[in-house]
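One structure, pasted below without further comment.
Shown here: the complex without one of its protein chains, the others still in place.
Going in written order, the chains are labelled A and B, and every chain counts its residues from 1.
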Amino acid sequence: MNWLDLVALLALGQYFLFASLVGRARGKYGVKAPAVTGHEVFERFYRVQMNTLELLVIFIPSLLLAAKYFPANWVAAVGAVYLLGRAVYAYAYVKQPAGRALGFVLSAGPTMCLLLMALVGVLRQA
Amino acid sequence: MNWLDLVALLALGQYFLFASLVGRARGKYGVKAPAVTGHEVFERFYRVQMNTLELLVIFIPSLLLAAKYFPANWVAAVGAVYLLGRAVYAYAYVKQPAGRALGFVLSAGPTMCLLLMALVGVLRQA
Partner (left out) sequence: MNWLDLVALLALGQYFLFASLVGRARGKYGVKAPAVTGHEVFERFYRVQMNTLELLVIFIPSLLLAAKYFPANWVAAVGAVYLLGRAVYAYAYVKQPAGRALGFVLSAGPTMCLLLMALVGVLRQA
């Protein structure tokens, strides 16, 4: 099993799920496109998606670049923590934005870690 | 011809075009940075760009990962539907947000399809 590709694809799928929940919340809370404000709970779903997007654009390239310099399965394991962290983040944020810290740390942390691993890999080769 | 790379690059170029249209709409409808609201038509251009961004971050990695497991030209063909769908989406959304469903399905559908193809590819190898 190519765990690295699996983690990358699950991260993309997880983000797609968050985006779908925004679409559903649009209907449920009566926020018509192109507006992205107007109901507090809709805005939470929207911020979960946006914040995940903001992290995902770092996560995917860092994951793939880190795997050029470190064993793919170690890299995939760090990526798996991100997947868990984002799930915790989304659940907590929608319930109550103030409770989003743990999930944030558990997903931004692994992302930072992958970026640093890749940087260390590049610099060690110099 | 590397059709896969061509489709990836055209998707990036199409998104760049949508982003440029937002810049132009900023001037035309008098929405000064950093504001992103204030005129309905500007907001439509902005939402086209944002929605395309939201999809593009799934589309590009899914396209490239799917091509690791399926013939590149099949994958490129699915990607070409996305390009068409996004063009339809942008045109319809700016005209009237309520009419964006067809273009959305024709671009989110192929993106989902590529993501599932890549997932099937990974899991089949297990």
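Criterion: a residue touches a chain if its C-beta (ideal position, glycine included) is under 8 Å from a C-beta of that chain, and two chains touch if they have at least 3 such contacts.
Bear in mind that the values here come from a model prediction, so they are computed numbers and not experimental data.
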Contact set of chain B toward the excluded chain (per top definition): 1-2, 5-6, 8-9, 12-13, 15-16, 19, 32-36, 49, 53, 56-57, 60
In chain A, positions touching the absent partner: 40, 43-44, 46-47, 53-54, 57-58, 61-62, 65, 68, 93, 97, 100, 111-112, 115, 118-119, 122-123, 125-126
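The working rule: only the chains that are shown with their structure count from here on.
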Between chain A and chain B, centroid-to-centroid distance (C-alpha), Å: 19
